[in-house]
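The complex appears here without one of its protein chains, the remainder shown in place.
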Amino acid sequence: MDTVELRVETGSRACVVELTVEAARFVSGRGDGLLSVFVPHATAGLAILEVGAGSEHDLLGALDSLLPADEGRWVHRHGSRGHGRDHVLPAFIAPSLTVPVLAGELALGTWQSIVLVDTNVDNTDRRVRLSFLSGS
Amino acid sequence: MDTVELRVETGSRACVVELTVEAARFVSGRGDGLLSVFVPHATAGLAILEVGAGSEHDLLGALDSLLPADEGRWVHRHGSRGHGRDHVLPAFIAPSLTVPVLAGELALGTWQSIVLVDTNVDNTDRRVRLSFLSGS
Partner (left out) sequence: MDTVELRVETGSRACVVELTVEAARFVSGRGDGLLSVFVPHATAGLAILEVGAGSEHDLLGALDSLLPADEGRWVHRHGSRGHGRDHVLPAFIAPSLTVPVLAGELALGTWQSIVLVDTNVDNTDRRVRLSFLSGS
């Protein structure tokens, strides 16, 4: 298994950060296998979405509606407002994803991008682990 | 890694389509390993559910409630009503699933079925990729 850790700057606002280019570069030339994408943080998740047509915004809006930042609601409370819900997010947007790789290319559909979903505004320096398990 | 792409007709209504038989047939005789199920579409997901007792209906109802089709809510809007929420769905119902395989059989529980969850009514011709990574 080959593995590498990316660093991602997420800034001080909730965000959706595309990782597809980095993932494609990592698997390039590797034949067939499975790509594991993994975020070693307790307040972020991974998703496969279309980007560039508004769905990043729609997802963050849906998260605000389904898991409101509202301080009073959450037992886990320290750091910025909404940190309690940031800790529930990974149960719904898991920090682990697997993508098949064929002949060194991600088997994504035309409109699919791999993204980091991060509502945590207190930690702007994120890591993402890419691991390739060969099946060639 | 062995891999195959299924074609699934989903019709013109939101639906939950069982894929367990196709997945079981694909891994049959293959020994131990991991089955990756992957949908290369940006408006569909995969789940493991009991089918045949109403949970398909309950899931589509829960999605209508949690991610309402309501046109005005979504930035991403083209195609049929609700298309914006179809694009948020894969963040919650991911298009990637991994199932352990033991002696050529899916290690599913008695009541578990692998299903495609598709609320998109504009694309009725879907593909699902099955890939087997051997650990034998």
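In this document, chain identifiers A and B correspond to the written order of the chains, with residue numbering beginning at 1 in each.
To be clear about the criterion, a residue touches a chain if its C-beta (ideal position, glycine included) is under 8 Å from a C-beta of that chain, and two chains touch if they have at least 3 such contacts.
Here the structure is a predicted model, which means the values were calculated and not measured.
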Decide which residue listed in A:A24, A:A53, A:L66 or A:L102 touches the omitted chain of the complex. A:L66
Among the options B:A42, B:V117 or B:L130, which residue touches the chain absent from this view? B:V117
Among B:D2, B:E18 or B:D32, single out the residue that touches the unshown chain. B:D32
So that we can see where the missing chain sits, which residues of chain A does it touch? 1, 3, 34, 36, 38-42, 66-67, 73-78, 84-85, 87-88, 90-92, 94-96, 98, 129, 131, 133-134
Interface residues of chain B (partner: the chain not displayed): 32-34, 47-50, 53-55, 57-59, 61-62, 66, 92-94, 97-100, 102, 107-112, 117, 133, 135-136
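Criterion: only the chains that are shown with their structure count from here on.
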Euclidean distance of C-alpha centroids - chain A vs chain B, Å: 20
